[in-house]
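One chain of protein is taken out of this complex; the other chains stay put.
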Amino acid sequence: MAWSPRRSAGRRLQLPLLCLLLQGATAILFAVFVRYNRETDAALWHWGNHSNADNEFYFRYPSFQDVHAMIFVGFGFLMVFLQRYGFSSVGFTFLLAAFALQWSTLIQGFFHSFRGGYILVGMESMINADFSAAAVLISFGAILGKTGPVQLLLMALLEVVLFGLNEFVLLSLLEVKDAGGSMTIHTFGAYFGLILSRVLYRPHLEKSKHRQGSTYHSDLFAMIGTIFLWIFWPSFNSAPTALGDGQPRTALNTYYSLAASTLSTFALSALVGGDGRLDMVHVQNAALAGGVVVGTSAEMMLTPFGALAAGFLAGAISTLGYKFVTPILESKLKVQDTCGVHNLHGMPGVLGALLGSLVAGLATSEAYGDGLESVFPLIAEGQRSATSQAMHQLFGLFVTLTFASVGGGLGGLLLRLPILDSPPDSQCYEDQIYWEVPGEHEHLAQGSQETETQA
Amino acid sequence: MAWSPRRSAGRRLQLPLLCLLLQGATAILFAVFVRYNRETDAALWHWGNHSNADNEFYFRYPSFQDVHAMIFVGFGFLMVFLQRYGFSSVGFTFLLAAFALQWSTLIQGFFHSFRGGYILVGMESMINADFSAAAVLISFGAILGKTGPVQLLLMALLEVVLFGLNEFVLLSLLEVKDAGGSMTIHTFGAYFGLILSRVLYRPHLEKSKHRQGSTYHSDLFAMIGTIFLWIFWPSFNSAPTALGDGQPRTALNTYYSLAASTLSTFALSALVGGDGRLDMVHVQNAALAGGVVVGTSAEMMLTPFGALAAGFLAGAISTLGYKFVTPILESKLKVQDTCGVHNLHGMPGVLGALLGSLVAGLATSEAYGDGLESVFPLIAEGQRSATSQAMHQLFGLFVTLTFASVGGGLGGLLLRLPILDSPPDSQCYEDQIYWEVPGEHEHLAQGSQETETQA
Partner (left out) sequence: MAWSPRRSAGRRLQLPLLCLLLQGATAILFAVFVRYNRETDAALWHWGNHSNADNEFYFRYPSFQDVHAMIFVGFGFLMVFLQRYGFSSVGFTFLLAAFALQWSTLIQGFFHSFRGGYILVGMESMINADFSAAAVLISFGAILGKTGPVQLLLMALLEVVLFGLNEFVLLSLLEVKDAGGSMTIHTFGAYFGLILSRVLYRPHLEKSKHRQGSTYHSDLFAMIGTIFLWIFWPSFNSAPTALGDGQPRTALNTYYSLAASTLSTFALSALVGGDGRLDMVHVQNAALAGGVVVGTSAEMMLTPFGALAAGFLAGAISTLGYKFVTPILESKLKVQDTCGVHNLHGMPGVLGALLGSLVAGLATSEAYGDGLESVFPLIAEGQRSATSQAMHQLFGLFVTLTFASVGGGLGGLLLRLPILDSPPDSQCYEDQIYWEVPGEHEHLAQGSQETETQA
């Protein structure tokens, strides 16, 4: 290791101290502010007249567990594709998400469920906390391999606050619909990460080029992540939607959108691939764009055809993004996007916001009947026209892009603090800086000796 | 690559064009025919008097998600055991199932839920569409490694139609019970694939023999598939059964049947293994036979003992099949069955059909009480005796074998079209024909250079 002893000593204590500080502060804030909500508290639940079957738990917990699997298994393993960064990918996902869900309980709680001086937690807050962690992990994807765990925790600390604020502006102030988070989660997380990556631009990243690829088995590990994200995405989009028809409609639309994005991904991947061959990067990522693109509109009367069309378009755009946009982002805009989150979350997220605006603008009381109240309460109550709702949706996208850009910029400045644990250019995408790595790995790591000495 | 430039160019466009064509046609048919059903549509659901908790979603969605995991994680990874065919196994599973579930929505919809000119979709149609994909993936298992993605999509196009037709004859015309699909899914999928493999018989497949084995890690990846299939099989069999007692009884019977097939698999594997050692192929596959064998009877009053006995028998037969039947199938009947679907789905499926007939024949109004109506409505209403139901069940098996054989034959003729993307004998079980494979794989692929030049 080429780290000087002094920096090593600093690094040795930075991560433990930051973890302890963040966990300690969170615990104290929990002690002061966080309480069980009515459906989770023994005394409150048993007060009043209702059946146990009425408890929200039975309507949302299975979906929550699917979301939970997506955050930790899905995101974690999707990023294992790098040949020498598997421990960090799955390990830092674990650390970041475990912190973000606690911190987000506080932030989102202040914005959404602050009652009588207390933040009330239960099934919905758990789903929302996991959603916040998803945004953090999307940003992580943009800077994967180029940042240390201390940097990442600081990013999460900042991002969760801005995520909560943006979400509050959209859902509570603008009363925009965005159940599956095309805007609040995907667009926000992607552009936050991309701007942050721009600020952290490394002109000499080619020194770690040889570690930036995948291996046969690391690609198979990544497919575990892909498939778990894919199968559970219907639960992701439907977890927070209205009970009754809202949840099944959202799940069904997402199901078909993903199926279509899978076919368009295979089509485009073979079309643009060398010799007509398929590219695992496309399959691992672009096939998921169908879930992103209906994040806003899946709870609406999108129609099954609409879901197929949206998914098809998203898969195609995402695949073309990997082929043509990512290289330009790096060469022209100096944005190094390790996982291609611009293709999976950025463009499909923006597209999803536009689609949501369109479908909202087409809402009629014929199509929704008495169900209009639960999807567009302001339209049902006559406070907004469908067109006005569509305009609000568009404005929500603008707000999100603003928050994400400013936040990502601030995050980048924060992460550039020289005392942090940023790896040198020659040691990017490398587990050994942060992890004890078993010896067998050595034989894969040809040439690591040389790169280390020049660091 | 030994592909001539002309064929390469053809291949380059075949897969993209077929994907685009299939997806485009499906989308147009969706636009014309597919609508949300009552429980998924905003206007329809809010019309009438019921609670949100009555929505079918809350009774079936968790089981659907388990089935969904089985299709994409279970089948996908189970087939990753081949050392150089992991991308194709998990990738083509992804592509095939994503197409099959859309196409099956249309086919099954025409047969089962065509109302007023529209196909109505919701939770049940999603479960059924995934079931149809399962049959396609079972057939895929028989020809794994010997067919290209264009061939596979054409197979799915044909098989989904015949699957839907056979299912319609059994469930709607013959009024046969087959919730977990011992007949409609396992027997149909297996014999369709086996006959198809027979038509595609390759006398010189030994040219790819060196790639037909597994590696240590590919076997562990395959175990991911096995275990996810195993744990979620109770949900597979119970997903479409009657609400109330039907679902828990089906799940419980499947749970015990699988446990017993696991023990008999280990017993028989060690008994027939060289030096008393266990064989991963048996554990990966035969331990699942307990799920197949109760596919018809698990919703009936099979009794917990009956479940254990059935599972035990299925695990034993399946293991012995791998040892003794598969070699004979290849040498005498010229059926090359890559995954041994005859052992996992074929024989246990037929056995499950026979068991279902037996248990149906033993049905009495004492054993089922008022529950007879939901399991055997025709017996409860006096339109059929138990013996007559048993005979219908048997006839259902006969119909299934007929449809599967004719369909597999037709499928084989279709897939033999010389313009398709069939790999040469020396390039079977090889990802590199269809995928960009990362360089590290090269060092595993000793001798690939030579085999390629002789192709």
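Labels A and B are assigned to the chains in the order they are written; within every chain, residues are numbered from 1.
Here is the rule we go by: a contact is a pair of C-beta atoms (placed from the backbone, for glycine too) under 8 Å apart; a residue touches a chain by one contact, two chains touch by 3 or more.
Keep in mind the model is a prediction, meaning the values are calculated, not measured.
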Option touching the unshown chain, where A:78, A:101 or A:341 are the choices: A:101
Contact with the hidden chain (one of B:17, B:259 or B:414): B:259
Omitted-chain contact residue, chosen from B:228, B:403 or B:435: B:228
Positions on chain A where the hidden chain makes contact: 1, 8, 11-13, 15-17, 19-20, 22-23, 26-27, 30-31, 34-36, 39-47, 52-53, 55-58, 61-62, 65, 68-69, 72-73, 76-77, 80, 86-87, 90-91, 94-95, 98-99, 101-102, 105, 121-123, 126, 149, 217, 221, 224, 433-441, 444
On chain B, residues whose C-beta touches the chain left out of the figure: 53-54, 58-59, 62-63, 66, 83, 213-220, 223-224, 227-228, 230-232, 234-235, 243-249, 251-252, 255-256, 258-260, 262-264, 266-268, 270-271, 273-280, 283, 287, 301, 303-305, 308-309, 312, 366-372, 374-375, 444
